[in-house]
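Note that this complex is displayed minus one protein chain, with the remaining chains in position.
Coming up: subunit A.
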Amino acid sequence: MAEEKKLKLSNTVLPSESMKVVAESMGIAQIQEETCQLLTDEVSYRIKEIAQDALKFMHMGKRQKLTTSDIDYALKLKNVEPLYGFHAQEFIPFRFASGGGRELYFYEEKEVDLSDIINTPLPRVPLDVCLKAHWLSIEGCQPAIPENPPPAPKEQQKAEATEPLKSTKPGQEEDGPLKGKGQGATPADGKGKEKKAPPLLEGAPLRLKPRSIHELSVEQQLYYKEITEACVGSCEAKRAEALQSIATDPGLYQMLPRFSTFISEGVRVNVVQNNLALLIYLMRMVKALMDNPTLYLEKYVHELIPAVMTCIVSRQLCLRPDVDNHWALRDFAARLVAQICKHFSTTTNNIQSRITKTFTKSWVDEKTPWTTRYGSIAGLAELGHDVIKTLILPRLQQEGERIRGVLDGPVLSNIDRIGADHVQSLLLPRPTLTLSQAPQPGPRTPGLLKVPGSIALPVQTLVSARAAAPPQPSPPPTKFIVMSSSSSASSTQQVLSLSTSAPGSGSTTTSPVTTTVPSVQPIVKLVSTATTTPPSTAPSGPGSVQKYIVVSLPPTGEGKGGPTSHPSPAPPPSSAPSPLGSSTLCGGKQEAGDSPPPAPGTPKANGSQPPGSGSPQPAP
């Protein structure tokens, strides 16, 4: 059992104080030190002896855990009367107490009110022993039924995915189960072949993993068919059931490659056909697969990521882009990608950085359509604070200009306008949780964007509560972007102004901003919470040293035109990430990222897509 383990010998003996305490409790005072010493030696030895005998009973009782009854039987072997009253299976009735430098264990005896006991309802009668039969194996193949454990635990799938060679190494105890399990799961005839292969390479330091054909049993094939049909079928109840099955059933490991291909192919076809509903269904399957605790998807992310990415940034996902709510799909898929990054990104596969680059690239490109632009930003926004801080914020101004250009400029196309509108609503986030303890400013929930005063400070919050936000173009009438600086000394912290009329510093936009919406006057205030409060309520300020610049936009008349507001850096951008700085940062990253060829698992299709060349296709 413990082949390699060095023998750990416990020479522990009871402290002689214990002997004194016991002696005192029996009325023997003044026991000699020497006597104590002898007693502890003797008692410790006897206790160990009994423990060893008790172990014997544990083994014969086919248990892994020693129980009090084992000790009773061991005592009985020695003709000692067992200890009565300690028959609890799980529970050791001792309580620990310490204090005054002494530690002691005591037996807790509570006073119980008899009437309480009488009045408590009787517990349920324990069920009697019963016998239940199931198939552990059918002709060498273990059926995936609830009575059997999941065919391959997640750790094993992970081990196989990360260290495929290890699991074929022979002769190691821990590998036995791996190999055996793999075999047990493959059909019998496949196994025969598999077994013959290894000896050829015997002795070679590296052994190739034998190629095995993964055949699905008939039951599995039926299951696969049912599930996939239900997932993309028209019956919502069935779909919910199927997704539930995917998300919880333990035995799907074998079918994972099929599901993965199904999704990836499905996305490819349906993007071309602009079948929004099916794309949504497929993304829900991805979500369900990710949610299944027994599956380890890493081996399949190279198929899933392109599919998901496609659903985020594809130029067109539906037949009527102006009406259909494909934005929700993009949001949903963006969250999926973020989840994938969180689970599977490692320093070796660099999933997150590659995805980030893909998004950034398509965003930066001038010709990117608004839909793709929306997806890229949504995708980036899900990737966490750091991404938002370094990639989105610096570009806010630029993007603002662009949006303004579309919204306020000559009507090019309705689609563009809607797109721009969505991008804007994306960039103007909605209520935050951080400031929610403060009274909500305004009757309608404004968006608050809180940005640290210095780049060195972690972004305290950047919450885009888009999950709760309606995807429809109904921008809240009042928006705040609050920038807080923790140092009250520098009053020249960067100011993010949301301004339709503000003279953009260096913004050479030609859009006739001021003319269109004269009524929209942003209120820009430098607020020191210690002294005053902003007129329109605003955050009452978490810290007195913080300063806020509150930019409020009065509600506009109509939803469609929307509040024309863009963030733009305030004139003296002292320590804030300057657009220049960050864009160079991005640029540098992009260049570096472009050189290596996309490895499997990256969204190559998206990465290599020429700007504005239409919707990205998933890699096959």
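The definition used in the following text is that a contact is a pair of C-beta atoms (placed from the backbone, for glycine too) under 8 Å apart; a residue touches a chain by one contact, two chains touch by 3 or more; residues count from 1.
We take it that contacts and distances are computed from a predicted model.
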| field | Per UniProt, the name of the complex member that is left out, chosen from "Fibronectin type-III domain-containing protein", "Lysine-specific demethylase 8", "Transcription initiation factor TFIID subunit 5" or "AP complex subunit sigma" | value | "Transcription initiation factor TFIID subunit 5"
| request: With the full complex in mind, choose from A:Ala29, A:Ala133, A:Ala237 or A:Val323 the residue touching the hidden chain. | output: A:Ala133
| Residue, one of A:Ser18, A:Thr35 or A:Gln142, that touches the chain absent here | A:Gln142
| request: Quickly run down the residues of subunit A that touch the omitted chain. | output: 1-7, 9-11, 41-42, 44-45, 48-49, 52, 56-57, 59-64, 69, 73, 77, 89, 126-140, 142, 147-149, 170-171, 173-174, 176-177, 179-181, 183-184, 188-189, 191-192, 195, 198-199
